[in-house]
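These notes concern the structure reproduced below.
Excerpt of the complex: some chains, original placement.
As written, the chain order gives the labels A and B, with residue 1 at the start of each chain.
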Amino acid sequence: MKNMFLSFAFAAAASFAATALAEPTVGISPWGPDDEIGRLNLMTEETRAAVLSRVASGKSYDLSVDYFVGMPSWHGIGDPRYQYWLTHTPHGTVVDDPMGVGQEINHHVSYTGDAVSMYTHMGTHIDALNHFGLKGKIWNGFSASEHLGDRGWKKAGAETIPPIIARGVMLDIPVALGLEELPENYRITPDDLKSALSHHKVDLQSGDVVMIRTGRMRHYLDETAYMHNAPGLDITAAKWLVEEKGAMLLGADNLSLEAFPSQTEGDYVPVHTYLLAEKGVMIMELVMLEDLSRDQIYEFAFIGGSLKFRGASAAPMRPIALPLK
Amino acid sequence: MKNMFLSFAFAAAASFAATALAEPTVGISPWGPDDEIGRLNLMTEETRAAVLSRVASGKSYDLSVDYFVGMPSWHGIGDPRYQYWLTHTPHGTVVDDPMGVGQEINHHVSYTGDAVSMYTHMGTHIDALNHFGLKGKIWNGFSASEHLGDRGWKKAGAETIPPIIARGVMLDIPVALGLEELPENYRITPDDLKSALSHHKVDLQSGDVVMIRTGRMRHYLDETAYMHNAPGLDITAAKWLVEEKGAMLLGADNLSLEAFPSQTEGDYVPVHTYLLAEKGVMIMELVMLEDLSRDQIYEFAFIGGSLKFRGASAAPMRPIALPLK
């Protein structure tokens, strides 16, 4: 986390030297004043039917990671780590008898119950459009002063995100570049994306779910290594994917999609504010792409539904990939 | 909860008068000594391909409920309620500056982060096979003494549950019986299931995901009403579905699938111990079936992946239903 902190501090210092530019502002939705899901509106019954009709077989890839005590987290800036605890155990119910059924029955019926707590941006997850805004507003102009209560946003919360069925494309950047994994702090450029498309012999279409592999997931079980100086997407690459290629949803196998430190004056997460606040593009993080990479699967039906946490800025998701004909 | 407590107490009292019967014991898996997922082994690449090839269109149904503060929970026996809290807000980051970037940048970048905590058996979820066992063991003979640590089970935890793609059938019991919803404490029998199949003009196949609608979900937003004396599946109906019809996974729109109070001496959750511990059949609860009922969709591709909480006795899931040709 130290390195990231320095990066943020650098961005802050840099901003004082900024020349006065037209500042970015939140995007207003072409889908109307009630829109809370942005470019997910590109998904329709027709687009879903199109991709489902191309599913090749019963082969399925699991794109999510495990949740476990000690997994990578944002505790460096104070957010809760993943916690798991038992609330009922076969032994404990014999001692406690929480049901009031007596010792004999508690010996017979062996009950296990448990609970978890977590920051919403842990494990494989999707960011809702309220996660990052600009100047107190989020996508489509909803404002914190009017719409943010003590239990989250009244607008664009995770419960508004529909189940996603769309064409997915994985861009395996290290493979395209002939590397095992991208180096620390590597910034993925539009040329890297083009190289991957060329290598994979696929093209992007409007409405795609685009998944970027950096190779960082190889270190997922070692939270320090996973968090440290991750490679990620440069802002130019994010813009190319959205503006030139019409991507509907972007994701990656790293912690935060984008490359750090920020090179945009006055903004420590410029890819996040660009995608979420300006363009209405949701972001997936910590997506497990290793199996797709191993099997060289670059095009697939992406199917997944995130948990409907009301008002939340993100939600966990366990999507699958089904290769296409 | 009071009523459920009384039910449990009744079961306990009854047990003292029990005649000596052969007691149920945990099932040993036909899929071998390492098996942790029981009848989900019925799912193969071929069964997935078969159902995916029959998807009719891009029409999709969301089978899950929202998570919100005040949602139905097991707090009556002390389990944690769902909690949601903000860890970063656009206003708070200006006051706190958690990134160390300075006030100007915090005014520009509006950051929202949040956290949740919950009992694992809340909202739409699937029970892992370790949730209920018999005499200290779970499905396939794994024992608490050897396999249950302070961070959950080393065996049959939620992380072992694969993404599920299978034929799904909804049995809309109140519709079959000409009711709006089943009465309090109604016990669904094999005949009720047969009536529903007949009404819906579908039959069950080995390997199906069978979803039982009781109508109780109409009260989901009122936790007291939702919890109170729910209707559910009688043990005879559970046995019929598994032993006569070969069901792979059972689910319902109520809190606990099964009918209370238990009518089985010495066991306060006989359907759970039968399915999970004896037969290796996982259970889904709080499944949202109202839209399927409204549109009279009884057969569909069921697609969903539950969160991989290591060692856990259950995990949330947001499955979808795709109607079949």
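As a convention for this text, contacts are C-beta pairs under 8 Å (C-beta built on N, C-alpha and C of every residue); 3 or more make two chains touch, one makes a residue touch a chain.
Quick caveat: nothing in here was measured; it's all calculated off a predicted structure.
Of the identical protein chains in this complex, 2 are displayed in place, while the full assembly in this structure file contains 4 copies of the same sequence.
We adopt the following convention: only the chains that are shown with their structure count from here on.
Superposition of chain A on chain B using C-alpha atoms only gives a rotation of 180 degrees, nearest 5. Those residues of chain B that touch chain A in the shared complex are 5, 8-9, 11-12, 15, 23, 44-50, 52-53, 55, 57-60, 62, 64-69, 74, 77-80, 83-91, 98-102, 104-105, 107-121, 123, 130-138, 144, 148, 150-153, 159, 162-163, 165, 266-269, 273, 277, 303-314, 316-320, 322.
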